[in-house]
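All protein chains but one are shown at their positions in the complex.
Residue numbering begins at 1 within each chain, and the chains themselves are lettered A and B in the order written.
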Amino acid sequence: MSLESISEGRGKKLNILVCVKQVPDTKIIKVNPKTNTLDRSSAPAILNPYDAHAVQEAVRLKEIHGGKVTVLSMGPPQAKEAIKKCVEIGADEGFLISDRRFAGADTLATSYALYKAVQKLMKQDGGIDLILCGKHAIDGDTGQTGPGIARRLLIPPLTNVIKVAEVNLEDRKIQVHRKIEDGYELIESAIPCLLTVEKEINEVEYSPLPNMLKAARYTPIVWTVDDLEDVDIKQLGLKGSPTIVGKMWPPAKSEGAQILAGDSREQVREAVSIMLQQRELFKVKGGERV
Amino acid sequence: MPEKFDVIVVGAGPAGTSCAYTCAKNGLKVLLIERGEFPGAKNVMGGILYRKQMEEIIPEFWKEAPLERPVVEQRFWFLDKESMVTTSYKALEWGKEPFNNFTVLRAKFDKWFASKAVEQGAVLINETVVLECIVEDGKVVGVRTDRPDGDVYADVVVLADGVNSLLAKSLGFHKEWKPEEVALTVMEVMKLPKKVINERFNVNDDQGVSVEIFGDSTKGALGTAFLYTNKDSLNIGVGTTLSGMIKKKMKPYELLEYVKEHPMIKPYIDGAETEEYLAHLIPEGGYNSVPKLVGDGVIVTGDAAQLVNAIHREGSNMAMTSGRLAAETIMRAKESEDYSERTLDYYRTAIYDSFIGKDLKKYKDATHVFEENPQYFEQYIPLMNRAMGTFFTVDGTPKREKQSKIIKSFTGKNGRLGVAKDLYRAWRVVK
Partner (left out) sequence: MNLDEYRGVWVFNEQRDGELVDVGLELLGAGRELADKLETELCGVLIGHNVKDLAAELFEHGADKVYLIDDPITEQYRTETYMKAAGDLVRKYKPEIFLYGATSNGKDLASAVATEVMTGLTADTTLLDVNVEKRLFEASRPAFGGNIMATILCKKHRPQMATVRPKVMKKPERQPGRTGEVIEETISMREEDLRTKIIDIVRDTKKGVNLEEADIIVAAGKGVKDEKGFKLVEDLATVLNATVGASRDVVEAGICGHDHQVGQTGATVTPKLYIAAGISGAIQHIVGMQNSEMIIAINNDPDAAIFNTAHYGIVGDLFEVLPLLTEEFKKALQEETEEGGVPSHA
């Protein structure tokens, strides 16, 4: 797969593919501290928040440069809801690859499946100039899928993007701000490339009513493994995943806190005197009184 | 160009969804707008869903709908501080098809119900607030939502936006509800293992119990408390008219705490963990508070139209029937392409001819009578308890003496005639 073939034959428009994942709302997943079990039933599935920003950015870029925003997701049939959410934000169409054979994929197998779907999408009218992903999915926080897809497509991954500074369709170049620990770097890349975005990149806008109506009526296109081409089944799903979960355990409990006795004021007094044992922390000037 | 529908329904509660479902099923182009994250997300109900009115919309819905338990026993508790008088009726037949009524969790039920309307072809959008009706030449022609490019048009707008009924109010159909026209109810969903519920309420997995609690549960204010069994949780709540709360200077959550701590109630919820805390108004104005129901291009349904039987806390059934009647009215209007108030007035007639109108009329003075005569809640229930206590305590006093003591206790305060009059009045308004 050569780089050019991804975006072959197009000139002045920006066709963007956004990879999105449906995740359990981890803000709502609650753990029962007594039993150490998760209450998954209570957590509704949502569009990965970072991916919402990615879609929003794609829509923004489309408004400036023209083109099309397509979303792609791998997941169970319910993930259609996440795709519809993207249509609310302004995506033009969405594809879901859904098949038991994809199930149990780690990031390597996920990026393989998505890569195969991207290849098929590239052949559709217009091709793809830019791929956007979220910085990470909040259920696993790995952030490995995006760079994985990029490597398979042999296009540069630009991770942790906080701003798209410039898109030059003439020279087929893009400049972005990439967040690093102590600031950001301004990096230029040839198009096509893949960006993973941080939340700072934009505010997800309140969707206009026509988008809502469109999304309500929209049915994402669903592909199974058989709809993709040249798929090596051994690289899919659980079978294609080099990593497996070994054991799981609740973290070791220490003997636990000594709960201070008495009413609030008594507890506080006790706490203060304990803190003052670490007196050097609150050392007086000159340090002579320790 | 904003889009135009045949019908826009505002609010995906039982009223709105019933209307949207029926319209869509009959081929109309329907838009259902809900402000919650999904239908039912924030909707609140003690939890009794009545089979009959639901079945008129979706036959044999129980085979598919997310229901909690069919209610096989209805209990009534008349509560004093440390005693209560109870009555109950249990019918095993109610646990079998076609059932009588069910407990439900609205978040699940409303979501499912709306998905059925979507299956019929209704377009549902969530997280969208209707701000106002668009009125042209005195006719309602659409709605304005809070979204960018948020106008959308329709031949008829159905207001099913619940008790606050802001849209009907802004059309001038009614004024701000008075404090005695609405009850403030707070409730909690409390998790409790199925097995424990079954043991405490003496039922099996597929049987539920509803408990209506009067008296000390509201510290004597006009209102009731309830305790319903879900699959593996309990709904417990309490409500009184706003005016009652104001008069007694009570805070709703304090009242609920009081109920939960009540020695007669506590054993039933012991060990249960609060999962959700909800508060909501119930329209309780009844017959006399029903606002203008139709206008040019607009129909008001459900709670928004005060269609609730406060005494029996029936609201969802009236909401559903009103939604269905609105849909039938619109289908008739569609035939003549005439959506004027005159044509839509068919709805008003239909409401008053149905059980809704009849029940509301029958109980029309209930709230008022109880509101004006606090002795029902403040005195008679404690008296009833004392009477029972006196009668059943085995202390060597002959029963005849006990009876005369009881009668004295009743006649002491209000005079014998007063009590008789009160009891007659109470009987008249609720029977």
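By definition in this document, a contact is a pair of C-beta atoms (placed from the backbone, for glycine too) under 8 Å apart; a residue touches a chain by one contact, two chains touch by 3 or more.
Please read all numbers here as calculations on a predicted model, not as lab measurements.
Taking the complete complex into account, the chain left out of view touches A.
Touch with the chain that is not drawn comes from one residue among A:67, A:134, A:157 or A:237, which is A:157. Although one chain is not displayed, its contacts with chain A can still be listed: residues 3, 24, 26-27, 29, 31, 33-34, 36-38, 106-108, 111, 139-148, 150-152, 155-160, 175, 178-190, 193, 241-251, 253-254, 256-260, 264-265, 267-269, 271-276, 278, 281-286, 288-289.
In the analysis below, only the chains that are shown with their structure count from here on.
Here the spacing of chain A and chain B, counted between their Cα centres, is 43 Å.
Across the complex, chain B is touched by residues 206-210, 212-213, 215-217 of chain A. The part of chain B that touches chain A in the complex is made up of residues 2-3, 31, 123-125, 128, 145-152.
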